[in-house]
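One protein chain is absent from this view; the other protein chains keep their places.
Labels run A, B and C following the written order; every chain starts at residue 1.
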Amino acid sequence: MIRVLIWNEFWHERSEEHIKKIYPDGIHKVIADFLGKDEELNVRTATLEDDHCGITPEILAQTDVLIWWGHCRHDYVPDDVAMAVRNAVLGGMGFIGLHSAHFSKPFRLLMGTACTLSWRLSHDSELIWVVEPTHPIAAGIDRYIALPEEETYGEPFRIPTPDKLIFLSSFSGGEVFRSGCLYERGAGKIFYFQPGHESNPTYYNEQIQRVIRNAVHFVAPQQRVSIGGVHVRKVTDPEPYVIE
Amino acid sequence: MIRVLIWNEFWHERSEEHIKKIYPDGIHKVIADFLGKDEELNVRTATLEDDHCGITPEILAQTDVLIWWGHCRHDYVPDDVAMAVRNAVLGGMGFIGLHSAHFSKPFRLLMGTACTLSWRLSHDSELIWVVEPTHPIAAGIDRYIALPEEETYGEPFRIPTPDKLIFLSSFSGGEVFRSGCLYERGAGKIFYFQPGHESNPTYYNEQIQRVIRNAVHFVAPQQRVSIGGVHVRKVTDPEPYVIE
Amino acid sequence: MIRVLIWNEFWHERSEEHIKKIYPDGIHKVIADFLGKDEELNVRTATLEDDHCGITPEILAQTDVLIWWGHCRHDYVPDDVAMAVRNAVLGGMGFIGLHSAHFSKPFRLLMGTACTLSWRLSHDSELIWVVEPTHPIAAGIDRYIALPEEETYGEPFRIPTPDKLIFLSSFSGGEVFRSGCLYERGAGKIFYFQPGHESNPTYYNEQIQRVIRNAVHFVAPQQRVSIGGVHVRKVTDPEPYVIE
Partner (left out) sequence: MIRVLIWNEFWHERSEEHIKKIYPDGIHKVIADFLGKDEELNVRTATLEDDHCGITPEILAQTDVLIWWGHCRHDYVPDDVAMAVRNAVLGGMGFIGLHSAHFSKPFRLLMGTACTLSWRLSHDSELIWVVEPTHPIAAGIDRYIALPEEETYGEPFRIPTPDKLIFLSSFSGGEVFRSGCLYERGAGKIFYFQPGHESNPTYYNEQIQRVIRNAVHFVAPQQRVSIGGVHVRKVTDPEPYVIE
């Protein structure tokens, strides 16, 4: 049983009428619904409105894969929560960053780079091409996924070279973007997946759902390890031979 | 002219008599001396004792390569200084982390991982083997550098897979360590080089000096770019098409 | 002085009238012309029609960067010539594969993979986006290069993960392609650059010329080493401590 926690800042869906129509109970609810059909997954959700963002060390210790959606409220996530997520990933928890989570605190802490990108509000369509057709995250996907409308993201995307590039996207306006990027950091696996702007019903697309479900299975840890002494503000000398 | 800034926490050399004998004016002074003989380099130094650690945005803007030595005072470097160094590297400044700088705030921010390692106080000797004999950083070095005594560092060293592994070390006690690791992050190049415990006269070794000088030339930027919006605590949406 | 050898199979330009109109003296001649304006380069050419394809060990020993254009005559290059090129690259010679050189024998020997891709005869336009804006190969290039017409190449491109991805392309038909890929193999640097179908005047484009010139400077070796014993058919035990 893989324990999945879906985190959503849950702001647009409550504050903007046209978004509420698409995701009346929030993006996290739609993701929880389709993942919940997978009997190997145990799915919970949390949002920025919950106590302590719904993320405590105890909750993280019981999470195998954390899915993150955030956009305009990144700053509202406390630094210590971001650092706790980072540490959990280094200790083996899988992390899936969706769409504008490229700019979330946990993702940027894990990448070490600016994570900026080019973007353009648009009504472009998107083609998500499979670069690694035999990778488990692309299982069940044909040559590409076609989305009738998505926000345009473009290169340069300032990330470390991905360990593995799974998807590459083109937009009808001409831009290209590395839309499915896989990393290993410490004991954890990280997958960034670009589609999912709040004003488009992307997470209802069955192929997008398939990729996210594939990714949950792929980044789920085989084991977890405890890590210590990695807080940015306070470092003590490592103990001899204590691994992370 | 490459503008080099050598930063040292400068603590052991002032507080411990046996270290003071080896580096009476500080490790930074010895490094500055041998780099100063290279006419293509303009060398300055800074220490933790200087105002604002000797590191301000203005100083970083005039620095092409920052060399960092720190060990037991990492916590005394303010977070905003660490973040300013990180940002300067992402914008193109070269960074050379020496010895226990693996645990410095700037290095860990750039790596995104715990950067822990195994270690053992010892009187081991070390052999630093060349893995990439044709790489510019290894120019002038034979098959290995032999150090009669160094602190023992060992795997697992919890870093992202280096873009290029230049040196690998063995210690007489049997440990192995990835002792010369090269990364590109944003527009900047980062080189981590393990030798240089404060109680050993390692920086007087001419081959070690050669590697550091080679590395300065290699990580020096061809260009610098301005980056914005990358502070951990405050993120604003990026401007369309503004590169970092 | 960088010694550049431009190799072209020189078939389409002699056998097809509409190609001859675009490149009357061959693609190699156009490339030689624009590279010849760079005073740091010494430029020669060779074609499949020359004795021994114009490539002998003596010629390779005097070549710093080999540029390769081939399409429908890959099979006519003898295996021993392909292996000699491979060995020269491993020994430090730079290699630039243009367009359908993805399927040339030397490139495939160096990659170790099938190097297949998707393609489509088309009149698509192409946008070549810069992924690494501060990389020397992208110097002087704005956000993208626009080509009014090119042959469509698409993913999956079956190559090892590039050490560095410099350019990514989109085509007006929707395809995406990793169009600028950088590798280090042995002592040599390899750059694959996709544009340049024979029926389009791509090599007259000044931005394409700029990229190729940048690449020549970037992959030029700092040193060459001798390698031995790497022929596929005959391997003798390596001498102790003989590097390649």
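We adopt the following convention: a residue touches a chain if its C-beta (ideal position, glycine included) is under 8 Å from a C-beta of that chain, and two chains touch if they have at least 3 such contacts.
Bear in mind the structure is a predicted one, so any value in this text is a computation, not a measurement.
**Student:** Please provide the labels of all shown chains that the missing chain touches.
**Tutor:** Its contacts among the visible chains are A, B, C.
**Student:** Among the options B:9, B:150 or B:175, which residue touches the chain absent from this view?
**Tutor:** Hidden-chain contact among the options goes to B:175.
**Student:** Using the touch definition up top, pick the residue from A:26, A:70, A:92 or A:160 that touches the left-out chain.
**Tutor:** A:92
**Student:** Go through chain A and note every residue touching the omitted chain.
**Tutor:** 92, 133-134, 136, 139, 143, 163-164, 184, 186-187, 221-223, 225, 241, 243
**Student:** What residue numbers in chain C mark contact with the hidden partner chain?
**Tutor:** 72, 74-75, 79, 82, 86-87, 90, 103, 105, 108-120, 154, 156, 158, 160-161, 163, 183-186, 227, 229-230, 232-235, 237-238, 240-244
**Student:** Even though one chain is hidden, which residues of chain B still touch it in the full complex?
**Tutor:** Counting only chain B, the missing chain is touched by 118, 127, 129-133, 143-144, 154-157, 161, 163-165, 168-172, 174-176, 178.
Methods note: only the chains that are shown with their structure count from here on.
**Student:** Report, in whole Å, the distance between the mean C-alpha point of chain A and the mean C-alpha point of chain B.
**Tutor:** 32
**Student:** What are the residue numbers in chain B that touch two or more other chains?
**Tutor:** Residues 163, 184, 186, 241, 243 of chain B touch two or more partner chains.
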